[in-house]
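The structure appears right after this line, and notes come after that.
Only a single protein chain was left out; the remaining protein chains are all shown in position.
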Amino acid sequence: MTTPWSLHAERALPADTTTRAIATEIYRSIADLPITSMHGHVDAGVFDRDEPFGDPAEVLVTPDHYLLRMLVSQGANLAELGVRTLDGSPYETDPRAIFRKFAAGWHLFRGTPTRYWMEHVLVEVFGVEKPLSADTADEVYDQIAALLASDAFRPLALLDRFNIQLIATTDGAADPLAHHASLRARGWGDRIVPTFRPDPFLALDGAHWRDHIDALSVASGIDVASYPAYLSALEQRRQAFVAMGGVATDHGTTILNTTPLADAEAARIFDAALAGTVSAAEAQAFGGHMLTEMARMSTEDGLVMQLHPGSLRNHDPAVQALHGPDVGYDIPFATEFTRALQPLLMRFGHHPRLRLILFTLDEDTYSRELAPLAGVYPAVRLGAPWWFLDAPDAMRRGREAVTETAGFYNTTGFVDDTRAFFSIPARHDLSRRVDSGYLARLVAEHRLELDEAIATAYDLTVTLPQSAYTRT
Amino acid sequence: MTTPWSLHAERALPADTTTRAIATEIYRSIADLPITSMHGHVDAGVFDRDEPFGDPAEVLVTPDHYLLRMLVSQGANLAELGVRTLDGSPYETDPRAIFRKFAAGWHLFRGTPTRYWMEHVLVEVFGVEKPLSADTADEVYDQIAALLASDAFRPLALLDRFNIQLIATTDGAADPLAHHASLRARGWGDRIVPTFRPDPFLALDGAHWRDHIDALSVASGIDVASYPAYLSALEQRRQAFVAMGGVATDHGTTILNTTPLADAEAARIFDAALAGTVSAAEAQAFGGHMLTEMARMSTEDGLVMQLHPGSLRNHDPAVQALHGPDVGYDIPFATEFTRALQPLLMRFGHHPRLRLILFTLDEDTYSRELAPLAGVYPAVRLGAPWWFLDAPDAMRRGREAVTETAGFYNTTGFVDDTRAFFSIPARHDLSRRVDSGYLARLVAEHRLELDEAIATAYDLTVTLPQSAYTRT
Partner (left out) sequence: MTTPWSLHAERALPADTTTRAIATEIYRSIADLPITSMHGHVDAGVFDRDEPFGDPAEVLVTPDHYLLRMLVSQGANLAELGVRTLDGSPYETDPRAIFRKFAAGWHLFRGTPTRYWMEHVLVEVFGVEKPLSADTADEVYDQIAALLASDAFRPLALLDRFNIQLIATTDGAADPLAHHASLRARGWGDRIVPTFRPDPFLALDGAHWRDHIDALSVASGIDVASYPAYLSALEQRRQAFVAMGGVATDHGTTILNTTPLADAEAARIFDAALAGTVSAAEAQAFGGHMLTEMARMSTEDGLVMQLHPGSLRNHDPAVQALHGPDVGYDIPFATEFTRALQPLLMRFGHHPRLRLILFTLDEDTYSRELAPLAGVYPAVRLGAPWWFLDAPDAMRRGREAVTETAGFYNTTGFVDDTRAFFSIPARHDLSRRVDSGYLARLVAEHRLELDEAIATAYDLTVTLPQSAYTRT
């Protein structure tokens, strides 16, 4: 390759020429529409401080667990990739050395979305002209580093450059939301909003649960010494998120049994947790109960409820002990929705103020459980293929498995879920291409008219994400 | 769109031009072959009375739970769609208003088989020339209503118009089959046959089990006061179905464990049920036992045994209480066949008179369990992708997952399963197109010769359904 590195205009569209031509027409109609990014993992402080992002390794390598895990699977270790250690043992701190290691493993990413996204970031965002390799690593590094230092690449400026009209952060339930308040005061409140994430507050047998409850007391101003106080404190915090523009809650859980408990039983278990005597079974039952309570609160305050079960976090405890969570060792498992969600849906599945967005890492549930549930309960919407499934073939399979039962209008459109801020445009672009390809096949097979496909593509890109993530 | 609404001759065939051309040739060879419809849900009385079908809403909207559920998922309620209430609360009775609501939601069906089938019905059956929309709803309604009132659209006439050479109804085990007797007396006995469905008679802890047993006593003339009498009564009823031309039984169950009980234990549990003291676990064990008993009876009377587990019926009990069953609230769950069917297949899997047709709503079982079972046990045939899987992409996935292990000749060919009588030709046509597309790909990839593909398409359309549904 001697011409400058460039991305093909029709990449990730179907290979067949008939379908490609239709897909291209559909894609062009949505390619430049603004981005709604409602499941982000960038810290609000990044936007509030609006300082330059840091070095290329810190921006592109270290926080991206997709990328880390692939290099680890082929023999690298996390410390030499610059992942901080918690026990004081050494780890690589030279960003250039880290970036070189990544570049040397570039071929490992063939066929993966990391490859696709990173190409987009390097070429489209940073204007890199030489394909990444061990040989070009330093040159590419320097080019990126120079841009990252420029004012044009500060966080708030990038919201414009990336055409992001609305971005959500994910925040602990006891977060004081000071950065959001500061952003709001400066006029960014309609563009950067918080998301209420209460997971560790609901897991009574979590290692640090008492610390979280103490923090909840402080944040809410309510002494969380009883189950009623606990509910009140959570409700208060949800209101605080609403006041800062929050539109949604976010629940990642391995518990998925939404059977409610009687108040007295819930209170008894909660007290046992405060006393340090709660059993694992009690904590499980309480966690399931609280999912339905969270749904109940959503019917009262209108926060959209996002639920994504099915991942066993920190599969190797030694890695967690050395490096902490979120470094690539979360592994999915089989998940059940039909019976698990029945108690919650019996209560609130038809409630006009509940919107419950479901995500899965278990593809088999698409046609078997999720599409049938979303295709009848008005409260339910299906989120986008997520995490390991946020990839071109997996996204296509998702549409193929879901649409025939749930249609398009019970889905949310694309929801990115990334710690890698610079990849947001790449991810949305890829999703638009995949949706265009799927719609184009329906047109090519005369199952849909072209004008309908274009209207549907617009809805998937704009209308559905916006309506899914509007407080009810 | 200003030209009359028309359906593309090559719709639902593969987009790729090479494969499309082959698929078209295969499809043309089977497009006009007669229909065998062996899993119907139209009441035999409809044919016996042979009166006009009713208004367009009653024919096309209200009985179609695929259609209802989509509109409900987007905020409609069943009462305003004309679904009768059981508590006396009001529901829409103006068919034109109901039809308008459906028409206004037409875009929701994009990408679904409902859209595909309904287009076929409107254009091919009723000759509608303007695409359905809120604007054209009344005009379309009038056109359909006029045709429905005509003699040419009476039920028996439609059997000819639709090219249906054989249709089965589904009938309770205690049904006196009076309509079938009447039809038979008038010479329709070779074309309209009953199917023996005993589910509520086998569920000892069902709410109305005693009523069913009473009805069974009446219908069979045998006082069902003991387990032996119960077996005799069921055998008697099966004979009555045989006498009316019946070829098959039909079993929808959440129980799927076919371990037989000792006679004494079965009798003990049956007596407990009569005494009102049966436990849920006993009822489960008995239900599984009776599946193997039903297989045993099939080896004696030759009735083909259809089994379709995997759906949790009436997921929202409040909806069932208000509107009854079959309005869209059945949700699939993960199903296991390998171990569950082992006891039954150990006994009868090689019996020359058992033909066991298996259906699933859990796609993962296709390649993992169903194709391996059908690919070795001579008694087993795989039914078509069913219910939520009766859709173009799901049917294609079904063939792809099954054929490499079970071939074509261990499948039944297409089996429709619809309450929407008018959609039968559309469903068979779609299935033929999908099979043609699948076969065409094998030809295009030089994995099959064209003449073999055409012969196989014929077998899938005629030979296999006919042989699968012939009493052994």
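Going in written order, the chains are labelled A and B, and every chain counts its residues from 1.
By definition in this document, a residue touches a chain if its C-beta (ideal position, glycine included) is under 8 Å from a C-beta of that chain, and two chains touch if they have at least 3 such contacts.
In this text, all values refer to a predicted model and were calculated from it rather than measured experimentally.
Enquirer: Taking the entire complex into account, which one of A:129, A:271 or A:364 touches the absent chain?
Expert: Here the residue in touch with the unshown chain is A:364.
Enquirer: Which one, B:374, B:389 or B:468, makes contact with the chain that was left out?
Expert: That would be B:374, which touches the missing chain.
Enquirer: So one chain is hidden, and I want to know which residue out of B:105, B:198 or B:349 touches that hidden chain in the complete assembly.
Expert: Selected residue, touching the omitted chain: B:349.
Enquirer: Looking at the whole complex, which of A:27, A:188, A:286 or A:329 touches the chain that is not displayed?
Expert: Touching the chain that is not displayed is residue A:329.
Enquirer: Since one chain has been left out of the picture, which residues of subunit A touch it in the full complex?
Expert: 1, 7-8, 10-17, 69-70, 72-75, 107-113, 115-116, 312, 315-318, 328-334, 361-364, 388-389, 391-394, 397
Enquirer: What subunit B residues would touch the chain not displayed?
Expert: 14, 16-19, 334, 336, 338-339, 342, 345-346, 349-350, 364, 367-369, 371-378, 380, 400-401, 403-410, 441-442, 444-449, 452, 455-456
Keep this in mind: only the chains that are shown with their structure count from here on.
Enquirer: Quick one: subunit A and subunit B, Cα centre-to-centre, how many Å?
Expert: 40
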